[in-house]
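With one protein chain withheld, the remaining protein chains of the complex are depicted in position.
The first chain written gets the first letter, and so on, giving A, B and C; residue counts start at 1 in each chain.
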Amino acid sequence: MDDYSLYISDSLNGTIAGIRGIYPEIGLVVSFLLVIFSELFFVKRIKQLPFWITLISLAVVFTLTIKQFAIGDSLTLYSGMIVLQPASVYFKLLFLLSAILFIVFVRNNQQMQQHKKGTGDLYAVLIAVLLGMNCMAMSANLLMVYLSIETVSIGSYIMVGYISGDGKQAEASIKYALFGAACSAIMLYGISLIYSFTGTLNLNADLLEGLNAIPVWSAGLAITLFLVGLGFKMSFVPLHFWSPDVYEGAPTPVTAFLTTGSKIAGFALLWRVLEAFNSSGNAISVYDFQGLIGIVAIVTMLFGNLAAIWQDNIKRMLAYSSIGHTGFLMMALVANTAGFKSLIFYLFIYLLTNVAAFMLVDKVEQESGSVNISTYLGLGKSMPLTFISLLIVLISLTGLPPTSGFVAKFLVFGSALESYKSSGSSLILWMMITGAVTTVVSLFYYFKVPLYAYLRKTESILPREKFDVKLVISLVLTFLVLIFGIFPQVITDLIN
Amino acid sequence: MIPLSNFMMLSAALFVIGLYAVLVKRNVIQLLIGIEFMINAALINFVAAGKSDKNYMGGQMTALFTIVIAAASVAVALAIILNVYKYYKSIDPDKLNKLRD
Amino acid sequence: MNLLSILTFLPLIAGIIILVAPSGWQKQFKYITLAVTLVQIAISGYIYFHFDNSLRGVDLINSYQFKEQISWIRLDLGSMGKLQIDYFLGIDGLSVPFLLLTSIIMMVATISSWEIKTNLKGYFALFLLLDTAIIGVFCALDFFLFYIFYELMLLPLYFLIGMWGGVRREYAAIKFFLYTLAGSVFMLLIMVGLYFSVTDPETGNHTFNMVHMMNPANYSGDSIFGSLAQQTLLGIPARLLGFIILFIAFAIKVPIVPLHTWLPDAHVEAPTPVSIILAGILLKVGGYGILRICYGIFPDAAIHTSWWLGLIGVVSIVYGALNALAQKDLKRLIAYSSVSHMGFVLLGTASLTAEGAAGSVMQMISHGFLSAMLFFLVGIVYNRVHDREIANFRGLANIMPQYTAFVMIAFFASLGLPGFSAFIAEAFSLIGAFNSETVNGAIPRWMAIAGSVGILLSAAYFLWTLQRMFFGQTRLMGGEEWRTKLNDLTMREKLALAPLALLALILGVFPSLAFDKINGSVLELIHHVTGK
Partner (left out) sequence: MEQHDIIPVVSLLAVLMPLLSFVLCMFFVPKSISGKVAVSSIAVSFIASCFVFFKIWNAGNIHIQHHWFTLGQTSWDVGLLLNNLSALMILLVSGIAFLVHIYSLAYMKGDENIDRYWGYLSLFCSSMLGLVIADNLLLIYIFWELVGFSSYLLIGFWRTRDAAVQANKKAFIMNRLGDLGFLLALMILYSQFGTLDIEKLFGDGGLFHLSQFTSGEWIAPLGHISYVWLLVCGFGFVFGALAKSAQFPLHTWLPDAMEGPTAVSSLIHAATMVAAGVFLLVRVSPIFDSTVLITIAVIGIFTAFMASTIALVQNDIKRILAYSTISQLGFMMLAIGIGNNGAAIFHLATHAFFKCLLFLCAGSVIHEMHYAKNKLDADCDHQDIRNMGGLRKMMPLTFVTMVIAALALCGIPLTSGYLSKDAILISSFEWATTRSFAAKLIPYLAMLTSWLTTFYIARLIFKVFYGELRIQGDKTERLIHEAPRFMLMPQLFLAVCSAFFLFSVNPLSYENTWLLKVFPGSVALERIHSYHTVIPALLNLFAVLIIYFAYIQYARKEKAMFRENTWLYNFALNGWYFDEFYHQAIVRPVTYVSKFSFSIDRKVIDGLVDIVGKSGVLLSSIAGWLDRKLIDGFVNLAGRAAAGLGNFFRSFQSGRIQYYLAVMIFVVLTFFVLRYFSPAI
């Protein structure tokens, strides 16, 4: 037994030393407890207390995360379980931003506020999911990867099924849960295979040697199965089936959070895995990640944009469009180091645009009760502000110049071209061409909204537009989307 | 002593059985059971491989965590199934297709 | 504050004022827009007459005039170096005539917008946004800025055609948008490729400055579009592929034959003022783009492909004219005649001779005035009786004599009657095309001969229409009711038509007014492309 005593003291010292690196996570845990506590005892007296506590705690965590920039280059903690890099700090900031926007959205969402169970629990679950995402951004160990993915997934199953107002939400949550569970089971099996082949769980050099030693197809099988779990979070092509149904069924604020928060988490994890593999020796010999991502990106872009043409339900259309954007983003991943800045910029703009889009869609649904694009007849005139900002957001999603969407796409194209110059593989060329073609196709279904709202008239009386907080927030977001299009350096100087 | 590959064969067989159950069963709960089979297959692998990895006990630790998480996900899944039954009055996955293209 | 910036952003400010103004002011919007266009005419007139003809522009950066260069975006992209985008405006011989043309056509379009009755606030705001975008396209010398204005043109046009257009307006609007966007998205790829290949001599980091892109010294050795690297993309030499893609993007706007099918639909469905702008200026953006960007940045590829460009030009002329001959709807006939007349532009440009290129620029200016006049005339009849079928009218001359006089001026001017600007333009485009085989062997002689057939065909369809619609005994499809409605020109309409007719005449009799401004730049462009 005594041979273990050597380790205990070391690992104890390691844990104590590691605390210094995970202040934001600790903050999240404390706020998680606070929210549950306030939900149980104080909600009778002050109805919105959980909301305010969550908001304040998120603000505190935000400042703690910004402090983390000071740690300089990467810092491995807890004997290789997690590693803290500036890249993961950026991702953490994006998660926090999407969480804050989610809370504000929930606060102004009629469906959520009228729910008899109240929204206190939702905030608690959100904080748990946020914690999981932070771990995803920092994980360096396969166990840590599995743990963080599972926390985020289980949390989001609950969020999707939170209201279960009608059959749709229940169906969405069951589909999400089953698909998610199956995928994580496959991923777990993949990890177990890797573990049994290499004997180690840490994403480092000796894992790679282990994989080199075994026959190439078995390493390939293990890694492919492992990537299935990852794909579920990012919902690229083979793993995308759940997203249209879940996004349509889930309550709009949750859909907004899923399309932005959990997708960015997926990218953060993929970035982490790629970075780990590439930095410790060349991973090409083991598994051709570039080729895989390239092909998957092309297919995802094509699928997302082409399928979206037929959609009449606005949320389903936005779901397909987010699949399309995933494909486009993977083009930035292919350019590995060069692409990081364009990846973060694109994610940030994608976050703002998507949340604004969902908020506006929710406002239209709330006031005119129409969810399908074909029922948007003539709303352009009766709800001018909403539809002008929705138009600008859609233009940004298409990627037309005055908006920041164009600058984002431009930077991704730039990084892809840069990687083409260094690697010269024609796959990247085909990716860029698909990117261009799908942008044109995307114009068509994004412009169905102004087509119905402005170009078509209707005789029925139309609702007046109510000026409320949600409209203000979406206007601010739209303004930001426009301003970052004209002065993008405000953001890019922050990322380095 | 029994070589590691035998264990891997066993876990692979268990994994495939679980996968079969997931794909074919007409009952959501049986589907969950299938998923549990797949997770257990992974557990076998972990524990079997963990024997050789002396110092970090990686395998055992992962197995413990996985059991806990599997329990959590099943709990959530069952709660959701309960909710689905309230509306669809059936738990046949093929019936749950209101949300489609 | 530089004149060009005022000229560009004045309409935008006015547009914002209109948006903010209470929607009760329906009548004032018209007058605000008219005032803006008049101010624009004053400014562009001032610029036109203070333009120094000796300065050549094109690829010599310091010989551009009214320049304004402010650093706009400085992104630090880590390993990819610093992204440098400047707000760089400037004009030379190629773009100065278009400024004046745009302001005049905008004024005429405003006058013709008196007929728009619904949702005036939205209409005039979009109208002014379009105005800003067009002026911006002609002044921008930074490729990124050019691209932003180029795309900004599409949005207002989509809504102008879509909301105020004819029966199939949605189909026409989305078709127009998809066509142009398809071309411009691939242009974006080339722009990115060019950006990474060119370094700014002063600051050393990558740049979008078009004029730097024109001189091969700025291309770094291993760059994609570097002339000495001879890189190939998908098997085709990179520079040639770049030229082809940029050419296709602008050819859609010109339009050339295979890519022209959006023009008749867009014109037929667009309201009169929009189709005036569409025909008067938008087609010229394509021609200007080919001259400034395709020929400026890829001169070597331009020489290789000049044979094909000439062929496309000839095909456009003949095919457009034949189609015009077969039309039953007057507006569609004029749309196809625009395709045919723009074929001359392409033929003249492909000839790479001084006469050819100057002829093509002159053709763009003269076609600008004449097609605006033609569409305005069609609009007059359409607003009165809501019908454009040629067969439904006969002997209009007897009931609308003044209208017939203007129609005859417009028809004879566009078919190239000497004394009007179209004759000078078409004659010199053809002379340049014919001459090019001796000068630089760019395009063979038979193309000039085939092109001249276009003049004959245009005479045929214009006169046939004149004879069917205007002469002979008066027999109208709508009978008496139409006869009462078809009253002669009002003062407003005459006010819009007279300047256009006068300008076509003045340019025809004194072409030096335009040629003096164009000559310097055209010679420099020819020298830049062919080295002669």
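Miscellaneous remarks
Keep in mind that, in the parts below, a contact is a pair of C-beta atoms (placed from the backbone, for glycine too) under 8 Å apart; a residue touches a chain by one contact, two chains touch by 3 or more.
From a predicted model like this one, the values you see are computed outputs, not experimental measurements.
Looking at the complete complex, one finds that the omitted chain is in touch with A, B, C. Considering C:L19, C:L55 or C:L322, the position touching the chain not shown turns out to be C:L322 (whole complex). Only one residue from A:A307, A:L477 or A:I495 touches the chain missing from this view: A:A307. Among A:G165, A:P238, A:P384 or A:G424, only A:P238 touches the chain left out of the display. Of the options C:T305, C:T353, C:S414 or C:T530, the residue whose C-beta touches the omitted chain is C:T353.
Although one chain is not shown, part of subunit B still touches it, namely residues 19, 22-24, 31, 93-94, 96-101.
By the touch definition given at the top, subunit C reaches the unshown chain through residues 170-171, 174-175, 178-179, 258, 261, 319, 322-327, 353-355, 358-359, 395, 397-398, 412, 417-419, 423, 427-428, 430-431, 434-435, 437-438, 448-449, 452-453, 455-456, 459-460, 463-464, 466-467, 470-473, 510-512, 515-516, 519, 522-523, 526.
Hidden from this view is one chain, which touches subunit A at 174-175, 178-179, 182, 216-217, 220-221, 224-225, 228, 237-239, 241-242, 244-245, 291, 302-303, 306-311, 441, 444-445, 448.
What we mean here is this: only the chains that are shown with their structure count from here on.
Subunit C has its Cα centroid 44 Å from the Cα centroid of subunit A.
Separating the centre of subunit A from that of subunit B, both taken as means of CA atoms, is a distance of 26 Å.
Chain centres here are Cα averages; for subunit B and subunit C they lie 66 Å apart. Looking at subunit C, no residue sits in touch with two or more other chains. Against subunit B, the residues of subunit A that register as touching in their complex are 7, 142-143, 146-147, 150, 153-154, 157-158, 161, 164, 166-168, 170-175, 177-178, 180-182, 184-186, 188-189, 191-193, 195-196, 199-201, 244-245, 248-249, 307, 310-311, 316. By the touch criterion given at the top, residues 4, 7-8, 11, 15, 18, 22, 28, 31-32, 35, 38-39, 41-46, 48-49, 52-53, 55-56, 58-59, 61-62, 65-66, 69, 72-73, 76-77, 79-81, 83-84, 86-88, 93, 96, 98-101 of subunit B touch subunit A in their complex. Residue ranges of subunit A in contact with subunit C, taken from their complex: 337-338, 340-342, 381, 395, 400-402, 406, 409-411, 413-415, 417-418, 421, 426, 429, 432-433, 436-437, 439-440, 443-444, 447, 450-451, 454-456, 487-489, 492-493, 496.
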